[in-house]
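Got a structure here, written out as structure tokens. Questions coming.
Here the complex is missing one protein chain, while the rest keep their positions.
We just call them A and B in the order they show up, numbering each chain from 1.
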Amino acid sequence: MNRDQVAALKELMAQEFTALEFHLYLDTHPTDQRALMEYNEACRQLMVLKQRYQQCFGPLTFCETSGYPWQWIEEPWPWQISY
Amino acid sequence: MMYEMNSGLQLARAYVPSQVFTQRFSAMEGLSKGTIFPELYMPYRPRRY
Partner (left out) sequence: MWIYEKKLQYPAKVGRANLRMAKYLITQYGGPDGELAASMRYLTQRYTMPTGQAKAILTDIGTEELAHLEIIATLVYKLMDRATVGEIEAAGLGAYYADHDKALYLVNGEGVPWTAAYIQSKGDPVADLHEDMAAEEKARATYEWLINLSDDPDLNDTLKFLRQREIVHFQRFGEALQIVQEYMDSKRIY
């Protein structure tokens, strides 16, 4: 896996982590409007990053369309990557 | 009952204050610190033996 892909992956991890943190916060603060705005914005940005990443490097999850041949089986798997 | 009147807290009960969201780290900084919330960031300081 090349450096560009690792960098893109880390950016994705950071954005997804932001969304997760606000997601957990909102579970116990459902009426915090500022946190809700942060969450929605983080999800929007994450969607853009994910689309871009998957176009370059293949599907990250279930029901993302695949090129031929079936791309899901491509290595490396997450535990094989040198970050 | 006196206790309850004075502090609003009851005996024999655990309380964790509710977080109030004010600021946040950037996405990258949050990931590397393990939380996006500065007020919850409590890095490990090993103790001496």
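Assume contacts are C-beta pairs under 8 Å (C-beta built on N, C-alpha and C of every residue); 3 or more make two chains touch, one makes a residue touch a chain.
Only a predicted model underlies this, so the values are computations on that prediction, with no experimental measurement involved.
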Remark   = Within the entire complex, the undisplayed chain is in contact with A, B
Remark   = Hidden partner sits against chain B at residues 13-16, 18-19, 31-35, 37, 40-44, 46
Note = It is residues of chain A that touch the chain not shown, namely 6, 9-10, 12-13, 16-17, 20-21, 23-25, 27-30, 59-62, 72, 77-79, 81-83
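Here, only the chains that are shown with their structure count from here on.
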Request  = Averaged over CA atoms, how far is the centre of chain A from the centre of chain B? Could you give it in whole Å?
outcome  = 27
Note = The chain B residues in contact with chain A across the complex are 18-19, 21, 24, 27-28, 30-31, 35-37
Chain A residues within the chain B interface of the complex = 10-11, 13-15, 17-18, 21-22, 25, 28-29, 32, 34-35, 38, 42
